[in-house]
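Dropping a structure here in structure tokens format, bear with me for questions.
One protein chain is absent from this view; the other protein chains keep their places.
Up next, subunit A:
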Amino acid sequence: MIEFWDYLSQFLAVTAGFCAALRAYLKSREQPWFLLTCFYGTFALGTLYWTLHLLLRQETPQVFYVSDLAWLASYVFLLALTLTLLDAGERQSRTGLCWLAPVFCLPQFVLYVTRGDLLLNVLMCGLTMMLAWCAMRGLVWAKRTENGRLRRFYGTVLAFIALEYALWTASCFWVSDTLTNPYFWFDFLLTLVLLLFLPAVRKAVEA
């Protein structure tokens, strides 16, 4: 039951984010707002499917996790948003800290592949790794140039990726369907982080 409320609250939060981002896009017609709207929209659809499946069939999908495709689409839009926001100088910049992304992600990827589908995990981990790489590079660039325009956005992206990995790892070692399961703590935190994208993108666009 807690899983249902967890996903329902996440769906409502993301839908609110979708409406706010859509309103900002219709007002400003700026591409970052459009991509954020798509990010929220796809994430909300994935969560809605999962919530409805739990509600109507009292079980998680048995053959194929269709929701994963929607979440995958949301990562694509988030990556597109990240690439749209960065400066020309930042694109050329290099830092060794970026390698922290594969160092953190690859061992987890190996764990997921042993327990799940190869193609979907390659896509999920590949996209999130690229996102983490861009966010690390952006944070280092922001510190070098003392430009705080994108710092909050990159911080939010990193928190989002870290929580996603925490969620996936927790789902590999499923404890119970109660609040004692760390999976639900991470997911409630993820819901909060998802809402932080709105002020972060606002700051990035308006600065």
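General remarks:
Here is the rule we go by: a contact is a pair of C-beta atoms (placed from the backbone, for glycine too) under 8 Å apart; a residue touches a chain by one contact, two chains touch by 3 or more; residues count from 1.
Keep in mind that, in the parts below, contacts and distances are computed from a predicted model.
Set against the options "PrsW family intramembrane metalloprotease", "FecR protein domain-containing protein", "Ferrous iron transport protein B" or "PP2C family protein-serine/threonine phosphatase", the UniProt name belonging to the omitted chain is "PrsW family intramembrane metalloprotease". If you put the hidden chain back, the residue from A:Tyr7, A:Tyr40, A:Phe77 or A:Phe197 that touches it is A:Phe77. Among the residues A:Ser9, A:Gln31 or A:Ser171, only A:Gln31 touches the chain that is left out of the figure. For subunit A, the residues touching the absent chain in the complete assembly are 26, 31, 34, 38, 41-42, 45-46, 48-49, 52-53, 56-57, 61-64, 66-67, 69-70, 72-74, 76-77, 79-80, 83-84.
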